[in-house]
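Dropping the structure in here first, questions after.
The other protein chains are all here in position, but one chain of the complex has been omitted.
As written, the chain order gives the labels A and B, with residue 1 at the start of each chain.
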Amino acid sequence: MTSSPPAAPRGRERRARDSRVGDKIFMNFARGAGILLLVIMAAIAGFLAWRSGLALSKNDGNFFTTFEWTPDAPKPVFGIAVLVFGTIVSALIAMVIAVPVAIGIALFISHYAPRRIAQPFAYLVDLLAAVPSIVYGLWGALFLVPHLDGLTSWLNQYLGWTYLFDQTQSGTPRNLFTVGILLAIMILPIITAVSREVFRQVPRMHEEAALALGATRWEMIRTAVLPFGRPGVISASMLGLGRALGETIAVAVVLSSNSVLSLHILDAGGGTFAQNIALKFAEAGENGRNALMASGLVLFVITLLVNGAARLIIARRKEYSGANA
Amino acid sequence: MSVVTTVPEDARPQTGPKLTANRLPRWTPPAVAAGAIALGCGIGAAGGLESHLQWGLISALLFLLGGYLISARVEGRRQAKDRLATSVVWVAFILAVVPLVSLTVYTIQQGIGVVDGNFLSHSMKGVIQTGKGGGIYHALLGTLQQVGLATVMAAPIGLLTAVYLVEYGRGGLAKAVTFFVDVMTGIPSIVAGLFVFSLWNLALGFNYSGFSGSLALAILMIPVVVRSTEEMLKLVPNELREASYALGVPKWKTILRIVLPTAIGGITTGVMLAVARITGETAPVLMLVFGADYINSNPFDGPQQSLPMYIWQQYSVVNNDNGYARAWGAALVLIAFVMGLNLIARGIARWRSPKGGH
């Protein structure tokens, strides 16, 4: 397409040229959209970093170890220690509960349930992935919290010696433990949906190979289904983890937050990145907002890493995963 | 199955492991379940445990343990493990159903009495937070406008990106885009909100508006559209494209006239599911649209309201039963809307799925 033909193009020639021009324009449009996407990602990182820089330069405390969040004070002090801790702990609780249950449900749908139940149930789980998080939050605060009262005091009574479940202050269980349970319920559908698809893709011939060797159903699942599905399940869990880390409004509704960092997960208090931003943003002054952007940048980087890792695991799936122990 | 491999060959020449095994009757699992539930409730009542949640958990544990022990005694370890796995899977199923059903039922219970004509057709203008009355008209309007604007922006970009990835994408750029689409799917909505705020409101100096919210929603929507469209385009058989090229149709026309129309059903489904997803987003709207009590039908100027944010605001005044009621009413409307979109989208997918899809 460097030089145009000398004579006026006619007929077939012109059509050929038109189509090449059309192709070029269309392709560049499509490629432009792809590039725009990359630009957006870069812009997110760039803008947040710029604002974070402004905030951090005024911070009198250490951003990573400070508990307080008073960026709008005359001497601004703020740090993400409590937020990192709360975010990770609540997400971990969610994962510990959700992953095994989700694998169970996925197996139930793919291998255990009678077909008449499996299909509608799979459908139902998919629908529940669409329930807005604010509704989960509302349900969590007004239904789940009162119903967890008994369980909380029971855990405190019998498992209090573990430190983890030691409840040092009374009050409604608007704590990290409850948040973890709620997050677990929220990420259950996504982990289930992805795992189920992977389990369904296990070739029938591998399952039959196991059965023909005299495997019980569970042994068949252990030898043929789970090893095959492991990378898929791991990446599904990472997707769930990503959601749990970034969940905002449900946490904001349920958790009664304060800047305390404590492994007593039954005590009310603590905070998460997203929740902290949502609660403080409206009332924050300029430096407060910049500080919140700095914490948002950290959250962005964390979820980026988690999701990127999930992606890489899927990509590596075809590789041989070592001797199956 | 007991191990009999130690039987000497010469003693019983034509014998392998025996085929029969003690088996529990078919009614055993339900019987164990019934027993476990009865016992669990008994323990719960006797121990004075208030929460029925604990009764259920105790019953579930008893069911797993009881089933395993009985089977291990009668049928042997391998069978017992198999039964244990089956029980665990069933318990997982029930564990999942309980909160999900509870959520749906509770929302309907709380919301159904609130939603009426008045609720749907009035705003909160002049209504005291703790008082009765008011409605969600302004929120409904805001949500529809914001989501509509976001879709208008995100759908074409997502579609074109998917076309690029499937039809043209080769090399480093395509790989990078694919990777970042996946990563972008996981961006927390609050981060998208922060970004738009820093760009639109701080750097460019615009004020709170519905449109500002839709920018953030569009960012959340694009990767979802890309992914689903990509899947659909991949399902279009290559023979169709080749047949079109063979007729001398240029590639871009082939894509526009042959490929996209073939996949349009699936693409529509994907877009609708994405719409359903962003409709429920609260966090970015909270910081960008600001929230208004009155009807503002211009999404480009001034604060608006949206359904999720409305729920949040109604909830946030503590111990306010009127506010809670309005929150539940709005939650019911929101769920109904999202579920409706989902059902329609899936209906379309069934109807117009290209051949060769599963």
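Criterion: a contact is a pair of C-beta atoms (placed from the backbone, for glycine too) under 8 Å apart; a residue touches a chain by one contact, two chains touch by 3 or more.
The rule we apply is simple: contacts and distances are computed from a predicted model.
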Task: Listed names "Phosphate ABC transporter ATP-binding protein", "Cytochrome oxidase subunit I", "Na+/H+ antiporter subunit G" or "Helix-turn-helix transcriptional regulator", with the criterion being the UniProt name of the chain not displayed - done: "Phosphate ABC transporter ATP-binding protein"
Open item on the list: Among A:Pro100, A:Pro120 or A:Pro203, which one touches the chain that has been omitted from the display?
Closed with: A:Pro203
Open item on the list: I'm checking contacts with the chain that's been left out. Which of A:Ala212, A:Leu263 or A:Ala282 qualifies?
Closed with: A:Ala212
TODO: Tell me where the left-out chain touches chain A, residue by residue.
DONE: 115, 203, 205-206, 208-216, 219, 223-224, 227-228, 230, 320-321, 323-324
- [ ] Tell me where the left-out chain touches chain B, residue by residue.
- [x] 1, 3, 14, 16-23, 78-79
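Just so we're on the same page, only the chains that are shown with their structure count from here on.
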- [ ] Show which residues of chain A lie in contact with chain B when the two form their complex.
- [x] 18-20, 22-23, 25-27, 29-38, 40-41, 43-44, 47-48, 50-51, 100-105, 107-108, 112-113, 121, 123-128, 130-139, 141-144, 147-151, 154, 185, 188, 192, 216-219, 221, 239, 242-243, 245-249, 253, 273-274, 277-278, 281-282, 289, 292-293, 296, 299-300, 303-304, 306-308, 310-311
Task: Residues of chain B that touch chain A when the two form their complex - done: 49-54, 57, 78-79, 81-82, 84-86, 88-93, 95-96, 99-100, 102-103, 106-107, 110, 156-161, 163-165, 167-169, 173-174, 176-177, 179-192, 194-195, 197-199, 202-203, 219, 222-223, 226, 250-253, 255-256, 273, 276-277, 279-283, 286-287, 308, 311-312, 315, 324, 327-328, 331, 334-335, 338-339, 342-343, 346
